[in-house]
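With one protein chain removed, the remaining protein chains of the complex are shown where they sit.
Entry: chain A
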Amino acid sequence: MNWLPLLITFKLALITTLFLLVICIPLSYKISGFSNWSSSFLESLFSLPLVLPPTVIGFYLLQAFSPNNPIGSFLKDTLGIKLLFSFEGLVVGSIIYSFPFMFQPIVNGFRKIPPQLLHASALMGKSKFQTFYKISLPFIQKSIFTGCIMTFAHTVGEFGVVLMIGGNIPGVTQVASIAIYDEVEMMNFTAANQYSITLLIFSFLILFFMFIIQRKNQNHDTN
């Protein structure tokens, strides 16, 4: 078994998680304060990747990134960025694909903050940013943690999008799930099995770890 596909998978998952963390915290903060109608609209939009088949996302990204297309040719010729069949492209694809997994928990976290806390902070003369940094963020720590774990785990399991825009290039875009597919295609069932079992154990551990921490926090809260 080659470790490179697993390494690429984890690198992709980690970078995606970090990007989404930076994007989703301010975005969810803003949206949680919106009125019913507009927040429902935006939330539906951002949750689309949850229900769309990955092939739909992959297909549109393939169309958009293709150099035969205005967006793709602009990115390539003007900015020198090649998103098709490159690791950078996978990062962009994963950010879209895993978006709801970071967005949902954080926006729900922000909504659960009791308004009294925020009002009290404002009354005591704290600025909006200070309130955000000192009260809101610590309050939703658990939601952020859940979002990170879910995003990471979901990106590790990504397949359809990568298959369509990654092109299965060893060492560049061949993530573990694609490597498994490849080994099965070549009928190397032993190798496919090794990759699969590694992913299985890893995924279980990540969930187990998350539930342990959640349980710990719950006990902490009730005491």
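Convention: a contact is a pair of C-beta atoms (placed from the backbone, for glycine too) under 8 Å apart; a residue touches a chain by one contact, two chains touch by 3 or more; residues count from 1.
One rule holds in what follows: contacts and distances are computed from a predicted model.
As stated in its UniProt record, the chain not included in the shown complex is "Molybdate ABC transporter substrate-binding protein", which appears among "Molybdate ABC transporter substrate-binding protein", "Membrane protein", "2-oxoglutarate ferredoxin oxidoreductase subunit beta" or "Cytochrome B".
What chain A contributes to its contact with the hidden chain is residues 7, 10-11, 14-15, 17-18, 62, 65-68, 82, 84-85, 137-138, 141, 145, 167-171, 182, 184-188.
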